[in-house]
Structure formats: C-alpha cells, structure tokens
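The following block contains the structure, expressed as structure tokens.
Only a single protein chain was left out; the remaining protein chains are all shown in position.
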Amino acid sequence: MAETTTPAPPREDGRADDELRPVRITRNWLDHAAGSVLVEFGRTRVLCAASASEGVPRWRKGSGLGWVTAEYAMLPASTHTRSDRESVKGRIGGRTHEISRLVGRSLRAVVDYRAMGENTIQLDCDVLQADGGTRTAAITGAYVALADAAASLGVSNALTDSVAAVSVGIIDGVPRLDLPYVEDVRAETDMNVVMTGAGTFVEVQGTAEGAAFTRAELDALLGLAERGCADLTRLQREALDG
Amino acid sequence: MAETTTPAPPREDGRADDELRPVRITRNWLDHAAGSVLVEFGRTRVLCAASASEGVPRWRKGSGLGWVTAEYAMLPASTHTRSDRESVKGRIGGRTHEISRLVGRSLRAVVDYRAMGENTIQLDCDVLQADGGTRTAAITGAYVALADAAASLGVSNALTDSVAAVSVGIIDGVPRLDLPYVEDVRAETDMNVVMTGAGTFVEVQGTAEGAAFTRAELDALLGLAERGCADLTRLQREALDG
Amino acid sequence: MAETTTPAPPREDGRADDELRPVRITRNWLDHAAGSVLVEFGRTRVLCAASASEGVPRWRKGSGLGWVTAEYAMLPASTHTRSDRESVKGRIGGRTHEISRLVGRSLRAVVDYRAMGENTIQLDCDVLQADGGTRTAAITGAYVALADAAASLGVSNALTDSVAAVSVGIIDGVPRLDLPYVEDVRAETDMNVVMTGAGTFVEVQGTAEGAAFTRAELDALLGLAERGCADLTRLQREALDG
Amino acid sequence: MAETTTPAPPREDGRADDELRPVRITRNWLDHAAGSVLVEFGRTRVLCAASASEGVPRWRKGSGLGWVTAEYAMLPASTHTRSDRESVKGRIGGRTHEISRLVGRSLRAVVDYRAMGENTIQLDCDVLQADGGTRTAAITGAYVALADAAASLGVSNALTDSVAAVSVGIIDGVPRLDLPYVEDVRAETDMNVVMTGAGTFVEVQGTAEGAAFTRAELDALLGLAERGCADLTRLQREALDG
Amino acid sequence: MAETTTPAPPREDGRADDELRPVRITRNWLDHAAGSVLVEFGRTRVLCAASASEGVPRWRKGSGLGWVTAEYAMLPASTHTRSDRESVKGRIGGRTHEISRLVGRSLRAVVDYRAMGENTIQLDCDVLQADGGTRTAAITGAYVALADAAASLGVSNALTDSVAAVSVGIIDGVPRLDLPYVEDVRAETDMNVVMTGAGTFVEVQGTAEGAAFTRAELDALLGLAERGCADLTRLQREALDG
Partner (left out) sequence: MAETTTPAPPREDGRADDELRPVRITRNWLDHAAGSVLVEFGRTRVLCAASASEGVPRWRKGSGLGWVTAEYAMLPASTHTRSDRESVKGRIGGRTHEISRLVGRSLRAVVDYRAMGENTIQLDCDVLQADGGTRTAAITGAYVALADAAASLGVSNALTDSVAAVSVGIIDGVPRLDLPYVEDVRAETDMNVVMTGAGTFVEVQGTAEGAAFTRAELDALLGLAERGCADLTRLQREALDG
C-alpha cells in the first residue's frame, strides 16, 4: 500500500486523496414530504424524502415505540448505461435490497424509539444520477431529511446523534476518500463506512474487489473514512442550521 | 355545462379557465442520458430521460426500422400521501401500465421508424412531485428529451412533428384547462388530450368521473385542449431553440 | 376524411358503414352466477358473469355504500393465434389491466352505491372468441348481467341508467362503426365510446394508430358511435324484457 | 363397503350407481383453433381448444418428434362461489398445476411423437361451469379436440388410441360413477381414472377423503370406472364420426 | 405382464422384486423442531421436520380443531444434475406443489383434529439427496416426525393410525417394489401407494409412463405395495419404540 517509490498519479478530478467531492445538501426540495433533501456528492445526486405518519407497523403496535425504515432505488437513466426498472422486472435485485437495509440500519442507530412515540418515518432514497458513492450520499442526505421529519412531528429529541457515510478505497495502491465511478470500478478494495457525529462506527463494510487487503491497508482506509465522515457531519450541521 | 346563472367561483390559483399553469422545461438535467428534461406544470415535476442505444428489440431485428418505447412511474414520496413502491410490491399497477403505454403511443405517433434506422430510444418519465397532470407533463417533456436523443443519434429527421398533451375537465360545471390535484379530484369529467404540433389529435381520453357528459360539453373540452396544446407546442419549440 | 372522389371499397362483410354486426345477447348462460350473459358481436363472443355477494371490500365497510368491480380476460385460444395464459406468465399484461379498469369504470357510471347497500357485484368478462371489439362487447354484455345480479339482490333501483359501448374507426379514410378484427388492424384511427342509455358519454378513448386525426374526423366518429350505442341500448332493453 | 342392511338412498339426480350423467360433445365450437370442443358432463361444461403450430419447444428441436401439452383452468364464476382469478393472484395454485399436468400426461399416452413430426399441439381446457368431474370432462373432451387438430395437421395416424376419463367414488358406503358436486363433497373416497379406448389404464388416482379404503372397495371402484370409460369412448367415437 | 418365457434380468442392486432398499429412520436429527427425522430409502435421503405451534390458521379459529400441513422441496444439489432453486425462480413448480399436497393429505388421513385441539403441526420434507422414491420416503419419515411432535404437544392420541408409502412399478414387464432412480426412469408404469398401519389405502397414484397397463398388472402392483407398506409400518414402529 502506497509504499511505491514512484508517486501515484493524481486523481482525475484533481482532488487530494483525503478530500471529499463538492457536497451540496438542498433541504425542502419537495412540497409534500415531511422532510426532503437533494444531496449531491459531485455528480452523484440522490433525492431523500422522509414521510412521517402516525402509528407503527402492526408488529409494533402498543409498544409505545416508533419506527424508522428506508428504501433505496436507482432511476433507470441514472446510470452510465440505462438499467432495467425493478418494478418492471417484478423483483428487487440483491444490491438494492442490501443498500435499503444498510440505509435503514444506519439511521436507526441514532434513533431513540421511545422518544419518537408510536410514529413512523419512512425514508425514500432515489438516485437521480449515479457517479459512485450513491449509498453513502443516500445515508448522509437521509439523515438530514429525517431530522426535518422528526422536527415536523415535534420529536427532534428522538435523534440521539447525527449519522453520515463515505466510501474509501485503494486505487493503484493508494488509499483515497469518496470515490467517483471512474475510481470505484478500478478500486482494488472498496469500503463504505457509516459513522455518528460523535465519531463512533455504525457500519464498516470492506470488500476486496481485486487482491485481498492487509491489516495495514485496512487501518489506513479507516483513518481516511474518519476524516471524511467528520467533514460530512459538519456539512449536515450547516445545512440544518442554514 | 356552464349554464349556471350564478358565476362559477374563480380557480384557487387565480388562473383563467383556459390558462396553463406556469410551465418550465429544463433540458440536459442529467449527464448520462442522450436527452433529459425536467418538466414542470406548476408544482408537478417530471424527470424525462431518453436513453439511446444502437440496435432494436429482437422481434424487430433486420427490419431497418427503429423503436421508441416509454416507461412512466411515480416516486413514492411524490404524492400527497406516500404511495408504496411498485418494485417492492413486485408488480406494476394498472394505472402505471396504462400511462406507460399512453406515453409510448403518443411519442411513436410522430416517429418515422425508417428514418431512425435500427436504433432504440427508451423514454423514462419519473414523477418527482405530483400535483395533477403528471401524464400530460410526462408526454410534453418526453417529446423534448426525445428530440435531443434523436439529435444525438443524428436522426433528427426521424421526428415528423412535435407532440404535447394537456388535461381538461369540468369543475362545478365549468370546463377548465390543465387541472392541478385539487381540481382533478373534484372534476365531474376528466379528459387528457394529446396533439401534434400541427394541431391534429393523437389521443383523446375522456372519462366521466361523476355524471356522464353531453356532446356539447365534450366539444367545449376539446376546444380548450386545442388551445392548451398549441401553447405547449410553442413552449417546447422555445426550449429546443434555447 | 372520406372526401375522396373514388368511392371507398365496401366492407368485407357487406355491412353499411354505420351498421352494427349481428348482436346476440343470451341471458342466464350459467347456472351459478347471479347474472350471466353470452354476448356476441358477430364472431366476437364474451361470457359476462356477475357474482353478487353481501358485504363490501374492507376499505368501504360501514359506509352504507355498495361496490361494483370488473375483470376482463381472454382465453388463450380465443385469438387468431394462441396467446399465452396470463396466470402462467404470472403477471397481467398492460392491455388486460387497462380494459378491466375501463369495464369497471363504465359500469360504475350508472350505479347508485347508496341504493345498493353494502353489497358487492363482481363482473367477469371472459373472451371466448375474439374478432375485434371485445372490450365494447364486454361492457355491453356486462351491463345486462349486472342488471340481472342487481335484480337478484333486490336492488334494481341501484342502476340509474343502462350503459353500452361500441368501437368506431377510420379505414381507408372512411369512418365506420363496430370494427371486426380485419378492419381493426387496418384502422388509421380507432375509438371506443361508452354511452349511457340517455345518450350521454361515459368514456371516449380515441387513438391515432397511423396518422393523427383532425377535429372533423373526430366529430364524424363521435356521431357514428352515438348511433351505434343507441342501437345497442335498444338490444339490451329487448334482452332484459325478453 | 355397501354391506349395509338398509339400502342406500337413491342418487339426487335419479341415476343408477353405474350410470354417467348426460354427456354432450360439441365439436368446432370455436372458429380459430385447429380443434375445439365444448364438452358437458351434466352441468359441468368445459371448453377444450387445441391449437396446432409448426415446430416444437427448443429442447426438442431437431429430434424429429412432436409435442403435446395442456393447460387447465377455471373461469372465476364457474364455481358455486366465485373463485379468485389466478392471473390476478400472480400464481397458479397447486390444484391447477396438478390437473394441467394430468391432462397433458393422459393425452400424451396415446400420441406417437414420431408420426407427428416436429409439430406442437397445445390443449387449453377452460372450465366454463363446474359441477364435479371437471378434470375428467376436460380429458374426455380434449381428446376429441386433439383428434381434430391432428387431422388438420394431416397426422391423424399419430394418435394410437383414444383416451377418456371418469370419476368414481364411495358415497354413503356405495360406489358410484361420475360424481356431480353434491356427491363429490360427500364422498369418502374419490378416484379419477383415465383409460384408453382399448380398455387399459393410463392413470389411476384414488384418494381417501374420509376413512381409508379397503382393497375390496378399490376393486369395486376400478370396475365402475372401466364401465364408464367404455361408455365415454363410444360417445367420443360417435362425436368424431358425426 | 411378466409372462415372458425368458427370465427378467436381476435388479442392479441385487434385491428381490418385492424387497425394500435398506431403510434407516433417524429420529431427533435436529435440535429445534418438535419432531425431526432423517429418513433414508437406500441413497434417497429426506429430512422431515415437524414444527408445532399453538393456534390454527385464521379460517379455522374457534373451531376447536387442529391442523396439519406439509411442504416438500428438493435441495438444488440433491439431484443427479443440479436443479434450479425454486425460491430463485420465484415460483414453485407443479411437481413440488403436487407432492406437498400429497404429503399433507396422507398425514391428515390419520389425524383426529378434535383430539389435537387448536394446535398446528407443520411438516417440512426437504430432500437432501434424491435417488427415486423421494415422496414415499418423505411420507414415511414425516409420519414419525409427526408422532414425535404430537407427543411433544401431549396429543399423541390425535394420531388414529400410522401412515407409510412406497413406490412400485413395472420394469421390463416385471412388477417391482421401491424403485431407485435407475429403475424409475425405465419404468413403463409407476405407482405410489400410501397406506395406513391397518392396511387400508389412503392414496393410490398410478401412471403409465410408457404403455398403458392392464387390470392384471394393476392388481399385481397393488399387492407388492401392500407388502412394502407393511414392512415400512414395522420399521416406523421400531423407530418410535427405539
């Protein structure tokens, strides 16, 4: 890892290895939803909508506890080459399932169900344009939509912390932060990290796409992710204060 | 129809009965698709993406003819109350099917398949926010995205005309143009009309939601639609020239 | 439209342009259903069964209102070339969905839900043989089955009028009534019109299959449909009186 | 079995225990299919259509052998209480699957695939009205439709024999032939038997609905079935000669 | 049948024609289920698990009666050539449906629902390795698992008898008991017979795979099956006593 004597080539978009893409968080992008955010990580663009409703799913009725759930999906034309619509195929693909579950778990890590009362907030993260890091953008934006929806229900105290996510990976032996599509497809190792505002870990998902990675490489990636999530936490706070 | 002696109450948004909502057509809203348009009819907002690809479906191979097809869908949080995701339900609802077919037929009415050559253009119309008239906005925006995609393939001559669509309806006995949601739910009769730039009809779909309608009412609605489609045709031309 | 100096060729079956095919309405074709009709428009043969049951769907319980719904389907061997069974494919096609919804809406236009009380009538329109105009035959026959089912429930007064439907189209520039398959596939424009016994419109669905149509052509088609529906209304009345 | 000292009550419809219901076989009931039969066993009414096409399924191509397959289904209103449509439920039930397979196997027992050449005949057996014995009526009628379709392909010699089927059962301890619905629901044992014109067995499917049955009872049921199938074989021959 | 003057070749595994394969019934193969059995008929290996739960399906609530149901499935690698997973295909095949229903019916033949009380026992029969006779092994093993589950619920008296099943068939004109795969694929006639411990019949399912079979052949097969089921009944008793 990065122990090469010849320096690695610079990133195509000129960023430093530990630098995020330009991040934009636009609140209230929709009129109907309780919270809605258009989040952009570079050219990746995800619409995160939080729908609030009274009551909880049947299996939770009478518990006094709230519920938060999430669905992730990509519009067909969001990808470089159009992908088929899952509603038309009649089944949700494994990747979609996996990311929906990840987004839900990540948000629930900062929810105090008792403080929510028996209310449900449903997050919908729809990728309008994909350029790498859609799941991490989804989590980062969804948290802000969730905060707005919680406020609309008068239960802002049900959020015990914020949550943000970023991708890291090793490209040409160099650990890098926040991979766009062109880096993502070339990454030897790819990791998504979800962290709280307090700097603790909610999810760590690392995959060797090419060669397996060493403990030292893993440690370097975790360090980058800690830095990236701290930056995103600040941007979330600014958006909510704005 | 409109034979009431007491004048009908004005429209909630202050428009004249034969006036469109503010229409906005933003081209190139996406980076990957061959053509993409964010079309807005008031608060209704539809993302229309046209993906161009070489080749045609198998049943058309070797014919020398192109193909144009369309899919329509609503994001879950686009509606006043969140609606379930069709990919999760595992089946497409009748309304979605119906509108996808309508959009496809409407666009194909102005396509010269031979001039296209064996290329396919796939339109995706995704409703980001729904406030009535989503299918007519979809058709109107999709035509512009189609024109851009045809240009990108170098087959602009494959479009023999433009196509636009508008809704009309009778509310409190008064025929009105371009219904927002609050009028749509109260309409006694609801009609969607698709027309070419030349002023001929591609589709006429009228439904009595309440009482059946007379021939005179039908004639009045058709007249309103002719006017609305003419306005939309002009706005499409401006967008494409812009 | 029809302004050609050379006269159009006569219809293959020798009918006048404004003449229906031989129509036969056979009541009580089944033993179990509350109402059942075998309706024939020429060689098109549709079995319409109305099943009556106490109670209404859950979303309507306690409202004091009844419910009427319909499903349309084609037997595999009903078409010129066998078509696959939708139950085997595991999903209902767009066309089937669309027609089922059309039949239901058309019938509901003449139903007084309050007079029905909390009862449900379910119409099943199964095409035994298809030769054009299956949806219009289905609506025309289903009304008669509905009337019998309403009588069996003792709520004949819940039907405020009758409803009938017919197809019209432009073939070789000539507007014609009640198209069989051979005309349907050649039609430049194809329109299905649903009307009440009182002569008002319930549904108008016109589609340009080839060239878009002018307002004058549209007016001519509507005129033909008015005549055809009036004839069908008379035949329905005779069947119910018979 | 039948060892009761008090005589069993007569059948509701007055038939002898070894007597078939009135059977009617109407050929050419449809215009498009290569063979079509409306078969009636009393009030049970099944439409059997045989569609012939050149070629065979992919897995059989180049073998020089033909193929025969069958699908069975019930119209929703065919039953005493309306049953849901399997296309709407999105899946075929176990009973439907089972009977479709039974009909196909039964017909294939008398087919010489080599004599057929690479042609396919697809049987569709749709129950228009159900009053017990629908699967046996379907097989009996389908054979006649198959014979007509084979003739239309010029391969009548591909049928090595005829095939017919009948139900038998034990009601109140008495073995009876050809059970209508009222007997079927009360039967302690229910058996469907498929036989060739030559009097050999193709399928025997016996089920204890209530108490398990003895070998002696089984033997008595088989005897009744042999008689019933012989009668049906004669009726099939008359229909084909007629 | 078997009237050949040249003696039939011996069975590949050296068994007598009326001899079962080595049968092994291993109880308590799982830790969680109320009853579980690994049953082996030669190389055929089926895991039968009986899950007991309080309560019955909704349509049976308040009746005071219990319920027993069964599902059968094959692991993909259980067959000679891997078969696709039905969960992945998204639908259960006809054969699986058919056998699940057969297993359930067979077990229910010896259940006294009233003695069970409102409890449910669900049998799962999963084929780990298939070498012919999987459905008969499943029934035979499932009975033992059912007995253990009934005991765990304290309702052993709800089983009025035992039930076992075996396959028989005609190979090269010779009736044989308990067919392994190599015989099964060559059988002219194939029959599965389910019997009670008392020697009465629950199910008889015979199919002519090649030529139709005579009454004499049928009688010979039934005789073999009676003997085989008697042997299996003894082995079940020994397993439950062991």
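Labels for the chains are A, B, C, D and E, by order of writing; each one numbers its residues from 1.
Everything that follows uses one rule, which is that contacts are C-beta pairs under 8 Å (C-beta built on N, C-alpha and C of every residue); 3 or more make two chains touch, one makes a residue touch a chain.
In this text, all values refer to a predicted model and were calculated from it rather than measured experimentally.
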Completion exercise
For the chain not shown, touching visible partners are A, E
Problem - Contact residue for the chain not shown (choose from A:15, A:43, A:91 or A:186) - result: A:91
Practice task
Please pick, from A:65, A:115, A:174 or A:204, the residue that touches the omitted chain in the full complex.
Solution key: A:204
Exercise for the section: Specify the residue from the set E:80, E:114 or E:237 that touches the hidden chain. Expected result: E:80
Exercise for the section: Could you please point out the chain A residues that touch the chain left off the display? Expected result: 91, 93-95, 97-98, 100-101, 105, 109, 161, 191, 195-196, 198, 200-208, 211-215, 218, 222, 226
Exercise for the section: Write the list of chain E residues that the hidden chain touches. Expected result: 30-33, 36, 43, 47, 49-51, 53, 71, 73, 75-82, 85-92, 96, 122, 124, 126, 128-129, 131
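Everything below uses one rule, namely that only the chains that are shown with their structure count from here on.
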Fill in the blank from the handout: For chain A and chain C, the touch-path distance in steps comes out at 2
Exercise for the section: Please list the single chain whose C-alpha centre lies closest to the global protein C-alpha centre. Expected result: C
Exercise for the section: Return the distance between the CA-based centres of chain B and chain C, expressed in whole Å. Expected result: 27
Exercise for the section: Return the residues of chain A touching two or more other chains; collapse runs of consecutive numbers into ranges. Expected result: 90-91
